[in-house]
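The complex is shown incomplete by one protein chain, all other protein chains being positioned as in the whole.
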Amino acid sequence: MKIDRKEVLHIAELSRLTFTEEELDAMGEQMGSVLEKFRRLDEVDVSDVPPTAHILPFVNVLREDKAAEPMPREELLKNAPESDGSAYIVPKVLE
Amino acid sequence: MTADYEITIGLEIHCELKTKSKIFCSCPNTFGGEPNTHCCPVCSGFPGVLPVLNKTAVEYTVKAGLALGCDISRYSKWDRKNYFYPDLPKAWQTSQYDLPLCRGGGVAFKGADGEDKFVRLNRIHLEEDAGKLIHEGGVTRVDYNRCGVPLMEIVTEPDLHSPEDAVAFLTELKNILKYTGVSDVKMQEGSLRCDVNLSVARKGGPLGTRTETKNLNSFRSVLRSCKYEAERQIELLESGGEVVQETRRWDDAAGEGSGMRGKENAHDYRYFPEPDLMPVVMSDEDIERIRATIPALKQQRIDKYTAEYNLSDYDAALITADVAIADLFDGTVAEGANPKKAANFIMGDVMRLAKEPGSEDVNIKITPAQLSAMLSLVEQGVVSLVAVQKEIFPKVWGTDADPAAVVDKLGLRQSNDTAEIEAAVKEIMAANEKVVNDYRSGNTKVVSFFVGQVMKATKGKANPKVVNEVLSRLLKG
Partner (left out) sequence: MDIVKLSLTDVRDKIAAKKLSSVEVTKAIFDRIKETADLNTLITVTEQSALEKAAEVDGKIARGEKIGALAGVPIIVKDNISTSGIRTTCASRFLSNYVPPFDATVIKKLKAADAVIVGKANMDEFAMGSSNENSAFGPVRNAVDPTRVPGGSSGGSASSVAAFQAFGALGSDTGGSIRQPASFCGVVGLKPTYSAVSRFGLVAFASSLDQIGPITRCVRDNAELLNVIAGHDEMDSTSAFVKEDYTDYKTGVKGKTIGIAKEFFDREFSAEVKNAVLAAAKLYEKAGAVLKEISISSFDAALATYYIIACAEASSNLARFDGVKYGLRADADDYIDIYYKSRTAYFGAEVKRRIMIGNYVLSSGYYDAYYLKASKVRTKIKAEFDAALKECDFILGPTSPTTAFKLGGDFTDPSEAYTADIFTVPVNIAGNPAISIPCGADKSGLPIGLQLIGRSFGERELFGAAETLEKELG
């Protein structure tokens, strides 16, 4: 099973990744082979089995509504590829 | 030709909750501020951070749901809505997909045509707000201050059929939300925003294809964009075209809408359960505890004001038009003020300062204690109502000043000293014999001349009641 190119391109767009022509081929091939193994699940009967939303039994893990000091802005922006000292900068986003 | 079509509108209303801290971290939830100064690694989407849910955000959503007649879910959970955009630092919005906190409910309101109408709600869920993009100087600056502000999304059924009704509904919804106290619902600050789903169809025909216009932030733009979009769709159909299902934006300055670029239009959000958050379970006790925190809503207060305080229907409606006004009124009465006098003062003097021209928002800058103290000073004859209106109230507004102290500071305390006033009256009568004779020959109107003179002589401090009493006694001779 190979995933067709159109599908690979669609998933690449959702992933924000680009691939060369050869990479697209290989990716379709590899994804196909992995997805085929996933079909193993078809053999398991899960009728009446609920999906696991969470493996832990906890509920209502909540914090009290108390405000605390935010982190100094220079600490946050220190790692930014581009900033003006007050905001992160990206090329103009067209609305 | 518009008359041949029926418009169908459904709304998605986003309302920021007035919590002290953000939904998943303890950064302050305050409006404005320098970019990225209300942020931490959690709300800025750093690698390795985890969310912890704000209890009050959940309770506020439930409170709003109860006020809007919703069913509260006994079990609800969190999901990730995945998409890339620079205002969303984690590249997913934590939201609720299939198990929201509230379902159903609805809002009764008076339609633009005067008819009683009802819009059903589909659901209310809780999610996080995104950041802000500032486009300037050829670049986009990214500010995450609003990232992680708790955001309640209210989704209606497509029960609206005119742009005017959409606004009438929103007005009532905004009012109810404001009454519950869970949000400031300030459209100018973006704490209330709205997406409009609209379609048109020939009367009696099947529903048309709908478009979604995003992010409308005033009632005016809701009204105008709805009219614009309905006309656009009708024209398209009339000219043999087809409406395309799409996401659109509204340019309020230009007064026109446009479709978004295809790339951003094609969304596949890949929702899945958020593994970093635990479900919320509500017991009957939890729900009743939250219900008990809902203040009296509009109609309950109107009933009370007319029945207990004998206010007219008109006055009761004015005072309850905004919860901040109604709260001020209730507070002032609770402090011991006469309801009618309090109502008159609020409707006249307070409203004038509280409502800036052109604004939909009301800003009350006086406490019930201050207002009650002012009215009580008048009642006790310490100061005249006019002096309160002209001198004292404007000085108390926006401060924490004690009205009595302001009276003293300005030297406005009324004189009730009959002897002092008599002396002044006698002096004035002696100097104006002609006018005294006019009065005595039947021209009683001239009394106002004497009142004015006495006030002038006493620098406005004489109690008008005492002045009138002294004048009528002495003028009669």
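The chains carry the letters A and B, assigned in the order they are written, with residues numbered from 1 in each.
Operating definition for what follows: a contact is a pair of C-beta atoms (placed from the backbone, for glycine too) under 8 Å apart; a residue touches a chain by one contact, two chains touch by 3 or more.
The structure presented is a predicted model; accordingly, all values stated were derived computationally and were not measured.
Student: Among B:Asn82, B:Thr171, B:Asn344 or B:Asn468, which one touches the chain that has been omitted from the display?
Tutor: B:Asn82
Student: Given the contact definition stated above, which residue among B:Glu157, B:Glu212 or B:Asp276 touches the chain not shown here?
Tutor: Hidden-chain contact among the options goes to B:Asp276.
Student: List the chain A residues touching the unshown chain?
Tutor: These residues of chain A touch the chain that is not shown: 3, 7-8, 10-12, 14-19, 27, 30-31, 33-41, 43-44, 46, 49-56, 58, 61, 63, 71, 75-76, 78-82, 88, 90-93.
Student: So which bits of chain B touch the chain we can't see?
Tutor: Residues 41, 44-53, 80, 82, 84, 86, 89-92, 140, 142, 263, 268, 270-273, 275-278 of chain B touch the chain absent from view.
Definition applied: only the chains that are shown with their structure count from here on.
Student: Taking each chain's centre as its mean C-alpha position, how far apart are chain A and chain B in Å?
Tutor: Computed from C-alpha means, the inter-chain centre distance equals 39 Å.
Student: Which part of chain B faces chain A closely enough to touch in the complex?
Tutor: The contact residues of chain B facing chain A are 19-21, 26-29, 34-41, 44, 52-58, 77, 84, 86, 133-135, 138-143, 249, 261, 268, 270, 273, 275, 277-281.
Student: Can you list the chain A residues touching chain B in their complex?
Tutor: 14, 16, 53-54, 56, 58-68, 70-71, 73, 76-77, 84, 86-95
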